[in-house]
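A single protein chain has been removed from this complex, and every other one stays in its place.
Which chain is which? They are A, B and C, in the order written, and residues in each are numbered from 1.
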């Protein structure tokens, strides 16, 4: 039984079958990549996983509980954190505050009227956040306003915000999309480092094969809304079905 | 101090000093001098400064932190006022129960309005709050006249029952009091031609404003305040960080509604009349203007903005041609007339024009409001100290 | 039944004014992304163009009439308009009679000028600023404009009658073959309704069938992309602002005979037209027009005695109540697009 179990999920938009009979199982402590050409249904699948879309049929079980019909904040509280295609951070807040917020969310749940405590007096929380910033090598930028960061730093910060919650599952939505090669490599290194320093389960939706084969321990190939193959990376590379699906597509 | 960091403590002590010494600071010109016209140190206006300060501080907790622009906050001030007057009519002239009920009723009303309005965001939220407030105003002015006394406004009568007090004293309505201390009492201090008035009601309001200001600092520095700023910055991320934005915004809405109720309660404690106009959309617009003019999202800005607008309203509107002629009497006749002619449109009945121009100038040249103006002046002086950045950044967010 | 029909007529008339203001408001918002609180003031200025034209046409010289006396007991000075002197009494009187329609000739260039001046001088600098700043600065401008008008024209309403030819009313009911005397409708209100339709039609036609309009519509949808095509979208948007000002202005001119203009009539309409724009959906032109007529008609219905008896006070709040209901059931108004003005 995997940490995340997707069973027979179907989703239609009008006449278009976006997802057809998707079955997927993400095992604990693995990096599981979901790949496929454009329009294969990767984003739709992701939106189902985070509660943004409700499938027509099928079930999504995370850690023994269904995620269907739950709001994004509830799903996060269950232990799923999400990294967006373009980094979603609190631009008006400082880097440190960006990390403090998930710390509070983890400790206090989805709402607490802590209007009379002082943020800076919550030593354990501040320590936790600063430790995380140290881990991702951003501690010296902690007082900068987040919107002034470089794109790479924003990605790093977003990653820190997710990791500090110690999620059971980290969802990454094309974390290197639009990045230059050097930045992509940095991100890969960061993810490898994270993977090496703590037990974590990751599901990566990715287009870039380089990233996928650098990180993934298990790969699912999606085409036209249906999983073609699920296997270890080395078996995927030469798989005829995959080549067929990607034929004519430009690899990066 | 009181759990505030150094910078906030300094700010708080500054505000403490300003409010406590207001009778001196606002009366800088001696009686009888031409400039005495600009003195603002009389009880009514000083009370208005702090009461509208409270109102704006509360509004800033919602607008400055979450970015939700409510165009209906005057409604909470209005229902607070009505509740307060009813308490004084029915129960006692001691203002404490009146103020408490004002806060409670305004809080409950804001739960209702906030719960519905916060289902939408952006301008749709603004229009929803505007709609609620305008409905409250229209109904209070007309069909709710039995409760609100409509056009005239709800006021005390000689035959009010007043269970824990007397209906009348010598054919007069007893003045509002704080445990027997009449809020209308004033002490006067004369120093040469300077006269300073120390009014009980003002000091009660001032103390409550200081408490309100202190609470607002605490909220700004609290995790809750940080969440509210996060709402303004990126709601999507906040949701995906496991936080439910709705109760946060609702809590901010209700807190600011209660501030408005407190302001409404204090208004009737100082002057027991609740007029329907204080719920009109222009009154809601006024608090928006106060907040933005002073500097939205800053701690002290709303208080400055409130004082600025109330000063304009009460001082400029009273300057008439007669006074102008007195001012410029030293000039040769022809020039005097020209100057009076030129100044005339901007004062007295033209004070709205001055106000409108001020808004435009401040918004155009000082987008961060009066606080930004202050900061710019401060920066001119602080140029010499280049490296204060690392220390300042800790408190940066709220400034 | 008659009553309902009459209220529909009243409603479309009120709706015409709402729709015209809301149209300009949403045009400015859609093209420039600016929330213009001074738009009501533009409507007011339009109405005062009519007043001004009336004043110009009645510029007079005084003739002493020794047979009558004024309030101080002195011989009465009778004002004789120059127009009557130059063109003869009857022709002059006819021209004065037609002051309101004639004043459109004044209003159009003047509103274009005001529109240009506002956009180039002020609004331009606020494209990138938060909506709250835009609201504040245009609100300040609205106050300034209305105070200036008050300074010159006073606070009282000023009568600006329609030409005599349109002064009366006609029996609409009798025309439809119903009982006479029941459904009476003033000519000028009919004129106003058709005028509004013509203006709305012209604006839509302009946006739909001209290349200029096409570019503007494209710009409303995606300003950056259109900008990338090397089209000077800013200049076009300035022109759109002027057009919106003209629409508001002529709406004000034609409204003057219905209710005597006063300096704060703009504010009276502003809040309502904002509600109209939002109910219609921010940035949606058909939405604004539809919501204008819808709210106008509902307001008229709500003022019927039978309705008020059943729900006291409903006539005071109907517009706001409808706005709340629509916004709660249709999150972005009747025809709004997602993501517009939601943050």
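One rule holds for everything that comes next: contacts are C-beta pairs under 8 Å (C-beta built on N, C-alpha and C of every residue); 3 or more make two chains touch, one makes a residue touch a chain.
Assume contacts and distances are computed from a predicted model.
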Hidden subunit of the complex - UniProt protein name among "Heme exporter protein D", "Multiple resistance and pH regulation protein F", "ABC transporter substrate-binding protein" or "Monovalent cation/H+ antiporter subunit D family protein": "ABC transporter substrate-binding protein"
Shown chains that the omitted chain touches within the full complex: B, C
Sole residue of C:33, C:186, C:219 or C:252 that reaches the chain not shown, by the stated touch rule: C:186
Interface with the unshown chain - residue positions in chain B: 30-34, 39, 42-45, 48, 138, 141-143, 145, 149-153, 155-159, 168, 170-173, 175, 182, 184-195, 197, 199, 271, 273, 275-278, 313-314, 317-318, 320, 322, 326, 348-349, 351-352
Residues of chain C in contact with the chain not shown: 2-3, 6-7, 9-11, 13-14, 68, 70-72, 76, 78, 150, 154-159, 161, 168-169, 181-186, 188-189, 258-260, 262, 264-265, 268, 299-300, 303-305, 308, 315-316
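Keep in mind that, in the parts below, only the chains that are shown with their structure count from here on.
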Chain whose Cα mean lies nearest the overall Cα mean: B
Gap in Å, rounded to a whole number, between the CA centres of chain C and chain A: 53
Whole-Å gap between the CA centroids of chain B and chain C: 35
Between chain A and chain B, centroid-to-centroid distance (C-alpha), Å: 46
Residue ranges of chain B in contact with chain C within the complex: 63, 67, 69, 116, 119-124, 127-128, 130-132, 134-135, 138-139, 141-144, 235, 281, 285, 288-289, 292-293, 296, 345, 350, 352-353, 355-360, 363-364, 367
Touching residues (chain side chain B, partner chain A) in the complex: 3, 5, 218-219, 221-227, 229-230, 232-234, 236-245, 247-248, 251, 255, 390, 393-394, 396-397
Chain C to chain B touching residues, read off their complex: 35, 122, 125, 129, 131-133, 135-137, 139-144, 147-148, 151, 271, 274-275, 278, 282, 312-313, 316-317, 320-321, 323-324, 327-328, 331-333, 341-343
